[in-house]
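Working notes, beginning with the structure itself.
For subunit A:
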Amino acid sequence: MAEHYSSFQRSSWRWVAQRVTAVFLIGALAFHFVLLHFINHAAEISFAGTQARMDEIGYLSLMVTFLVTAAFHGLNGVYNALVNQGLEGTQKRVVGLVLVLAGVLLVGQGTYVALSMNGFI
Partner candidate 1 sequence: MQEHDVIVVGAGGAGLRAAIEAHEHGADVALVTKLHPVRSHTGAAEGGINAALHSEDSWDLHAYDTMKGSDYLGDAPAVDAFAQEAPDEVIQLEHWGMPFSREDDGTVSQRPFGGLSHPRTTYAGAETGHHLLHTMYEQVVKRGIEVYDEWYVTNLAVTDEANPEERACHGAVAYEIATGEVEGFYGHDGVILATGGLGQAFDHTTNAIANTGDGQAMAFRAGSPMEDMEFVQFHPTTLPSTGVLISEGVRGEGGILYNEAEERFMFEHGYANNDGELASRDVVSRAELTQINEGRGIEDEYVHLDMRHLGEDRILNRLENILHLAEDFEGVDGLDKPMPVKPGQHYQMGGIEVDEYGQACIDGLYAVGECACYSLHGANRLGGNALPELMVFGARAGRHAAGEVDEKAKVKTGPSAKSEDGSIGSPVDLGGVSESEAVATDGGALATPQDVLEAAVEAERDRVETLIERDGINHADVREKVQLTMTENVNVFREEENLKQALRDIREAREMYQNVAVRDPSRTYNTDLIHTIETRNILDCAEAITAGALAREEFRGAHWRKQHQERKDDEWLKHTMYAWNNGNPDLYYKPVILEGDEETYEPKERSY
Partner candidate 2 sequence: MSSTYDRGTVENFGRWREFSAGMWAWVLHKFTGWILIGYLFTHIAVLSTATGVDQAMVEANEDIYTNTLQDLEELVIVRFLEIGLLSVAVFHILNGIRLLMVDLGVGLESQDKSFYGSLALTAVIAVASIPTFLGGVF
């Protein structure tokens, strides 16, 4: 077990980022829920309503940031959880890659969706 030292990695930035995104997400998620379930009831959602909201550049960028932070926070969380359970070597690298890929796809698709709602695309 002496090769602890060899698997050297200063992973504190991920730890910090997980907390920082969490702080942001507290607000963002609450806002999202309240807005789309309590103010505007989900059942009454329509594209027009969505479009109206998305037209505002502030709301759009908030939603995109929300998406990016949530994706990072969630996928990093999943990665940590798996690694904590003792994922090693190749397996670990593969899982990391898959998660990064999934994240990129998620954010890409999400942004594309948001932009279509906004009418840019």
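Going forward, a residue touches a chain if its C-beta (ideal position, glycine included) is under 8 Å from a C-beta of that chain, and two chains touch if they have at least 3 such contacts; residues count from 1.
Candidate selection criterion: all candidates are chains of the complex that A comes from, given by their letters.
Predicted model, so just to flag it, every value in this text is computed and none were measured.
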Pick from 1 or 2, the complex member that touches subunit A: 2
Subunit A to candidate 2 touching residues, read off their complex: 19, 22-23, 25-26, 29-30, 33, 37-38, 41-43, 45-48, 50-51, 67, 70-71, 74-75, 77-78, 81, 102, 106, 109-110, 112-113, 116-117, 121
